[in-house]
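There's a structure below that I have some questions on.
A protein chain is absent from this complex, but the other protein chains hold their places.
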Amino acid sequence: MEFKAPAETNLFDTAKIVGKSTPRIDGPLKTTGTAPYAYERHDVVANQAYGYVLGSAIAKGRITSMDVSEALAAPGVITVVTSPDSDIPGISSMNNARLFGGSEIAHYHQAIACVVAETFEQARSAAALIRTKYDREQGRFDFPALAPGAPLAKGRGGKPDEASLGDFDGAFAASAVKLDATYTTPDESHAMMEPHATIAAWEGDQLTLWTSNQMIAWGKKSMGEALGIDPENIRLDSPYIGGGFGGKLFIRADVLVAALAAKAAKRPVKVALQRPLMANNTTHRHATIQRIRIGAQTDGKITAIAHENWSGNINGEDGENGTLQTPVLYAGANRKTANYIATLDLPEGNAMRAPGEAPGHMALEVAMDELAEKLGIDPIELRIRNEPTSVPSKPEKRFSDRNLVRCLREGSQRFGWSDRQAEPGKVRDGQWLVGMGVAAGYRAAPTMKSAARVRLDGSGKVIVETDMTDIGTGSYTIIAQTAAETMGVSLDRVVVTLGDSRFPASSGSGGQWGAASSTAGVYAACVNLRRAIGEKMGFNGDDAVFADGRIRTGNQVVDLADAGSLSADGEITFGEFKRGYDVGTYAAHFAEVAVNAYTGEARIRRMLAVCDAGRILNPLSARSQVIGAMVMAAGAALMEELAVDKRFGLFINHDLAGYEVPVHADITRQDVVFLDTLDPIISPMKAKGVGELGICGPGAAIANAIYNATGVRVRDYPITLDKYFEKLPTIA
Amino acid sequence: MKSFTYERAKTPAEAAGSVAKASGAKFLAGGTNLLDLMKLEIETPTHLVDVQDIGLDTIEKTKDGGLRIGALVTNTALASDQRIRRDYGVLSRAIVAGASGQLRNKATTAGNLLQRTRCPYFYDTNMACNKRQPGSGCAAIQGYSRQLGVIGTSDSCIATYPGDMAIALRVLDATIATVKPDGATRTIAMADFHRLPGDTPQFDTVLERGELITHVDLPRPIGGQHVYRKVRDRASYAFALVSVAAVIQPDGKVRAAFGGMAPKPWRVEAGEAGLHEDPAAAMETIFSGARPTEDNAFKIPLAQRALASAVAQTRS
Partner (left out) sequence: MNGKGELAVSRRGVIVGGTSAVALASLPASGQERAQAQPSASMPPAAMPVAFEVNGAPVELTLDTRTTLLDALREHLKLTGTKKGCDHGQCGACTVIVNGQRINSCLSLAVQHQGDTVKTIEGLGTPANLHPMQAAFIKHDGYQCGYCTPGQICSAVAVLDEIKAGVPSHAQDDITAKPRVTSDELRERMSGNICRCGAYSNIAEAILETAGAKA
C-alpha cells in the first residue's frame, strides 16, 4: 500500500480500540519475569556455552602479540577467539568503527577476544589470563582542543553540512538586541538496563542469533557484511529488548563474537557485554559545542539566527548535529546553520535518543531564555511571537500540522506559569531557591516503509507477524490495537509476534518512526487480509464491515472464524507528496527546580510536557514514552557525563556507579498532556511518534528553571553543583 | 574472578585463625564490596572465610552507658535500632544516606568500614594504581579526579575513603574492637583506624592480616542535634562528593567530621572548637595543608557550605 495522498476520514477516526488507553499486552509477561530476553533463552537451543569478552587496554595502536595458551589451558575453557586471528570484515556499513577482527586498535575496550567455557565463571577467569602486548600510539582525545580546526561535516549527498538564508551577518549586526552564547554538552551513555547480549548457534552454514537489537532487517544485513556471508543464511530473533535508546540500532561486538565463538566452539555460545565494557566498547552520544547567535528587534521578532555545532567521531563522520531543530523552530528571515566534525580516537559515537535534537534543544532553548531576559519579554511570549507560518529555512515548505503555540499556552495555564517571578533568585523555600523554566520542543516525525503478515488461524484469532521490535515503546500493544480495530475483533483475539527476521521487514524501532510506520504496515497487511477474505468468501473486502468478530456485507453476516485459515502480507510505503511538508512533533516543556542555596544541589520538583503528535495510538504507553524521555533529559541536564581521560583516551567512569543516571529520588511529579491533533500527512493512522519528542526540551527547561531559581547561568552540561554553587546568592 | 575455596567459620577465633592460616585468605561478610572487586580481579583471594555464623550480630549496652555493635550487624539493623536513632542519630542518618536499601540489608558494620575506594582508576585494571598494584603508579593524578581526595593524600594516591557510616562513627568517637589470630584483642580509635596513603596506599587501615573486627563501640551518648549532610550529584544511591557528620550542642558548639575529602573520615578536633564562632577560620584550620586538584578544589568551599547547611537545618 502506498500512502500517496493525505489521509482522509477513515476507520481510525471512529476507532474503538486505537487511541484508547490500553495496558500493554506484554505486561503480564514482563511483570512476572517470563518475557524472555536475549541471554535468557535456555529453551531455544541445547548445549549453550558461555562467552566472555575481553576489551582492549589501549585506545589507539595495535596488538603486537596475544598469548592465549594459559587461558586455553584453564579449567572449562573450550576455545578462545581473538581479533588478530579473525580475518572477517568485522564491520558493517552502519558501524563507524570495526567491531572485531585484525590487530588495529581504534578505541578503548574494543573487543579483542572472546573466551568460551562451560560456565560463565570459567570464561570470566580465563579471560584474565590472556596476555596481550600492544604498540601504543598517540591518539586524538581532546575534543575541545580539536574542535576549532574541525571541518564541516558531510551533509546530504556528501555536500558540506551548512545552510543559510538571507544575510545573517548583516542582519545580526543591525539587530537591536543580540545574543551570542556558546554551550557544551558532554558525551553520554545509553546505559540501557539490558546489556547487549546474544546467543549464537550454527547449523551448517545457517546462523541463528537470539539477540537484543532494535532493527532486525538492518541487523541481518549488517551481520552478513561483518561476517562476510550471505545474509540470507542469518536469522535474528529479538522478541524482547531491555532498552536500546539507539544503542541497539546497529550490531555490536556481542553478536559478532558470539557468532565467531559459536563457530569455533562448534556449539551454541551466549555472550553478554559486561557492564564495565559497555561505555567504551559500544556507542555513545557525542559531546557537542554549540554557538548560537540570535538577533532580535525590541518587540522580540527574530531577525537573525545562527546555530553552529561541533562534535567529533572516530571516523570523522556521523556526528551529533545539534542544529537539527533550528531551521524549523523559530521564524527569522536571515539564518545560518553549520555542522562541523572533528576526527577523534575515542569510542564510536552514534545515535542516541533524538540524536542531534536532544543536545540541540539544550542549547537553543536556553539561548531563547537568555534572549527573552535581554528583551524583557516572557519566554513563552517570545516563542509565540516567533511562530513561523511555513518552514523558516525553506519558506516554500509547509508544516503538515503544527500546534506549538497551543502547547505553550495550554502548558502555561496548567503549570501555573503566571506565578513565575521573572526576576531570578526571588523565590525561597527554606534553604531552597525555587525557579521555573520552559522550553519548546521539536522532533521530526519520519516514516519508513514497513511490512507485516496478518493471519487468521481459523478460530477467529488474528495473528500478526512482523520483524518490528518493542524496546519498551509499546509496539506489541499498538500493533494489536491496530489489527483488532482493522479486523474488527477484540484485543484479546489478537496475537502479536515480533522481532523475528523470518517475518516481513518492518520499519524497526528508531528515530521515533516506529509507532507511525509499523502500525501503518500492519494496517496495510490487514487491508490485504480483508480483501483475501472477501475473495475467498465472495464479497468485496474493502466494502465489508469488520466488527465484533463478524463481517457484514450487504445484509449478509458471517463470523470471522468462518473465513478459516488465511494469511496476507502487506507493506506501507510513503509517497513523494510528503516532501512538500515538514512533518514534525511539537511540545512545550516545563520544569520547576529547587536549588539548595548553600550547596547548589538541584532537585526537580515537577515537570510537565504538553505534546502535539497527532493521534495518540495508546495514551497510556505514549505517556510512558514521554515521561521516560523526560527522565533521560533530566539526567542529561543534571548529572550524565562520560568523563574523558584525555591522556589515555577513554571514558573512565564506565559503570553505573560512575556514570550516574537519574534514580527514583530524582524524579517527582511528571505530567503529560497530549493535544487532540491529527496529522493527515504522516500516515493513514494520522499518528506520530513521541518517544524522542519527550527528550527534546526538558533539559533546557530544567536549565532555565535553575537560572530562574538562582540567577546563575551555566552553559556547560551537565549542570552539576560544582559549576555554580560559589556564585549563589549569599544566605542571610 | 579467581577460584577460591570457601568455608564458614563458627566463632570469631576460628575465623581469624582460618584467615591467618591460608595465604590469600579473606573474610567474607555481606560480600557487597569484596565480590564486586573480585569480579574485576582487583581482589583475588584464594580462600574465603564466611563470617555470617560467628555471632556478633547484636547491639548491646555497655557498662559505661554506650553501645557495643557487633561487627556483623547489618547496616539496616544498625540504622533501625531505636537506641541508635534516639541517641546517635547521626549514625542512623549516615547509614541511610549510603548505598541502597538492598545493599544496606546485606552490608555489615565491619564490611562497611572496610569498603575500598571508589577511585575510577582503581576500578579499571588497565590503569596504573598504586593501591591496587603497589609501585605501578597512580593514573588518577592528573587524570579525572573530581571525586577524589583533597587532603591527607600523597604523591602515591589521592583516593578517598568513600563510605558514610564511618564519618558518623568518627564524629561520635567510636572505637573498633578486634581479635587477632593469636587471640589477642585490641581497641582502635576511629581516628586511627583508616591510614593515610603515604608510600603504601595498598593498606587502607591499620588492621593486620587475619585481624577480625568483632565490634564497634560507641561511648555514652553526647546529646546535641545530630545531622548528616550528604552532597551528591543525584538524590540517592550515589557516593558523596562531600558529606558532613555533625553534632551541634545547645550552646552552639559543633563537632564535625567530613566525608568525600580524604582517605579517612576527616576530623580535626583542634579546628572544631572555632566552628560555631568563626566557621571560615575554623574550616581553614581543618583543611590546612589540603592539596586539591583542579577537578576537586570545589570540595573545600563545598564542605564549608555543607556544614553551614547542616547547622541551618538544625535551627529550622
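Each chain gets a letter, A and B, in the order it is written, and its residues are counted from 1.
As a convention for this text, contacts are C-beta pairs under 8 Å (C-beta built on N, C-alpha and C of every residue); 3 or more make two chains touch, one makes a residue touch a chain.
Treat the numbers as computed from the prediction; the structure is a model and nothing was measured.
Within the whole complex, the absent chain has one touching residue among B:K106, B:K253 or B:H276, and that is B:K106. Touch with the chain that is not drawn comes from one residue among A:V405, A:L656 or A:L678, which is A:L656. Within the complete assembly, A:A272 is the residue of A:A147, A:A272, A:A367 or A:I380 that touches the hidden chain. Checked against the full complex, the candidates A:A629, A:I652 or A:V714 give a single residue touching the omitted chain, namely A:A629. Although one chain is not displayed, subunit A still touches it through residues 23-24, 26-37, 39-40, 42, 57-58, 61, 64, 70, 73-76, 119-122, 125, 128-138, 190-195, 240-245, 272, 274-276, 471-474, 620-621, 623-625, 627-632, 647-648, 655-657, 661-665, 667-670. Contact residues of subunit B toward the unshown chain are 1-6, 8, 24, 28, 30-32, 35-36, 39, 41, 44, 46, 48, 50, 52, 76, 79-80, 82, 85-86, 89, 92-93, 96-97, 99-103, 105-106, 125-130, 132-133, 136-143, 155-156, 226, 235-237.
Operating definition for what follows: only the chains that are shown with their structure count from here on.
Listing the residues of subunit B that touch subunit A in their complex gives 1-3, 39-41, 118, 120-121, 123-124, 126-127, 139, 142-144, 146, 231-239, 241, 298, 301-302, 305-306, 308-309, 312-313, 316.
For subunit A in complex with subunit B, the touching residues are 57-58, 75, 121, 124-125, 128, 276, 430-431, 596, 598-599, 601, 603, 638-639, 643-645, 647-648, 650, 652-655, 657-658, 660-666, 718, 720-722, 725-726, 731.
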